[in-house]
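Removed: one protein chain of the complex. Kept in place: all other protein chains.
Let's turn to subunit A:
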Amino acid sequence: MVRLITHNLLACHAKGCTSNNFPLQFQDAAIELRDAEFNADFLRGFLPRIEWTALVGAARQLGDTSLPAEQPEMLDDEFLQKLHHVLLEVHVEEGAMVCPNCKHVYPISNGIPNMLLAEHEIG
């Protein structure tokens, strides 16, 4: 699946593409919402690892505007629930991710992103 937790970690790795290669932009994304087990401790621990602006932007691309532009200081339950939903319950099943720099297209099929490159594209 491509959920936003994974999207927040992926970057373009095409030959020579080393700057402005994150975050990838969603294209023609078909999404599915599915419940996932809520784990507040995991979310609190994971939060400092998130590239926040990229997460908020990606969520908005997928039509979810529930997250604030700035990461809040108060990690109350209401916020953690929203974060949980955005990170772990929005599945991009079909579509693609496009590099903002070199425009390389990484297709998503059956929820699995294809990050393989053709031989001549490997850096």
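We take it that contacts are C-beta pairs under 8 Å (C-beta built on N, C-alpha and C of every residue); 3 or more make two chains touch, one makes a residue touch a chain; residues count from 1.
The definition used in the following text is that contacts and distances are computed from a predicted model.
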Chain excluded from display, named as in UniProt, from "Ubiquitin conjugating enzyme E2", "S-adenosyl-L-methionine-dependent methyltransferase", "Cytoplasmic tRNA 2-thiolation protein 1" or "ADP-ribosylation factor-like protein 6": "S-adenosyl-L-methionine-dependent methyltransferase"
Contact residue for the chain not shown (choose from A:29, A:43 or A:80): A:43
Missing-partner contacts on subunit A, residue numbers: 1-3, 5-6, 9-13, 22, 34, 36-37, 39, 41-47, 49, 51, 91, 110-117, 119, 122
